[in-house]
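With one protein chain held back, the other chains of the complex are shown just where they sit.
Chain nomenclature is as follows: A and B, assigned in order of appearance, with residue numbering initiated at 1 for each chain independently.
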Amino acid sequence: MVATLDTYFEVENIIQLPDSVVFNVRLNPYCPIYEGHFPARHIAPGVCQIEMIRKCAEQICGKRLIINYLKQCKFLKLITPDTHSHLKIILNVSPAENIYHVKADIIDNDNELCVNLTAEMTPQTFNEN
Amino acid sequence: MNREEFIEKINKVLAEEFEVEISDIQPDANIKETLQLDSLSLVDMVALIEETFGVTVKGTDIVNIKTFGALYDFLYEKIDKN
Partner (left out) sequence: MFPLKKGKEIETLIAQREPIVMVDALYDYAENEADTGLTITQENLFCDGQQLTETGLIEHIAQSASVFVGYKAWLAGKPIAMGYIGEVKKFKLNTLPKIGQEIQTKVKLLHEVMGLLLMEAQTFVNGQMIVNCQMKLFLNPA
């Protein structure tokens, strides 16, 4: 298995709420990324949480997104995929002209807040040289 | 700097940094609740105090201070000595 975003997590279901969208996801505890992060103790890399949020935002917006400005991303609780593989990603995406204002929380199955993110993303244009 | 000026200054920088109303910062108010601090905020508090007032403080000094009033007392003594 190669460590990629596809082998890192999968979306189990999506729930549309009035003000937000909830993605129920499952981490793959066998993803090869954990061989390096860390050999002694498997911890979900914080940047992978940011990638999951981005992927979910892309699904809401229907386009590839680039993170131009990450105002703040707090990692309040470590995520150990061996014991806490089910996560809830709650997103709020507000479009404003060509920018998407993204706020997201990731909650684990102890109902504890693990990640809180505020960022500006814009549609990615390809083949920029 | 007299104590009144000091309190005005510290309230202003705290309100800006932690994005709260200055009027919420009262001597009896709980710092953690008013500023919505979490485990990551202590270092921001220390950085802010050191950069604003030019004094050195330790996290272990600040972490147990509960109210703004207690913070004023602790810090003003340090600044007064400088």
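To be clear about the criterion, a contact is a pair of C-beta atoms (placed from the backbone, for glycine too) under 8 Å apart; a residue touches a chain by one contact, two chains touch by 3 or more.
Keep in mind the model is a prediction, meaning the values are calculated, not measured.
Trainee: Hey, which of B:A29, B:L42 or B:I79 is the one touching the hidden chain?
Mentor: B:L42
Trainee: Identify the residue among A:L27, A:I67 or A:A104 that touches the chain left out of the display.
Mentor: A:I67
Trainee: What is the set of chain A residues that contact the non-displayed chain in the whole complex?
Mentor: Residues of chain A in touch with the missing chain: 3-4, 32-33, 35-41, 43, 45-48, 50-51, 54, 66-75, 78, 126.
Trainee: Footprint of the hidden chain on chain B, which residues?
Mentor: With respect to the unshown chain, the touching residues of chain B are 39-40, 42-44, 46-47, 50, 58-60, 63.
Note that in this section only the chains that are shown with their structure count from here on.
Trainee: What is the distance, in whole Å, between the centres of chain A and chain B, each centre taken as the mean of its C-alpha atoms?
Mentor: Here the centre of chain B sits 34 Å away from the centre of chain A.
Trainee: Please output the residues of chain B touching chain A within their complex, sorted ascending.
Mentor: Going through chain B, the ones touching chain A are 38-40.
Trainee: State the interface residues of chain A toward chain B in the complex, per the touch definition above.
Mentor: Chain A reaches chain B through residues 74, 76.
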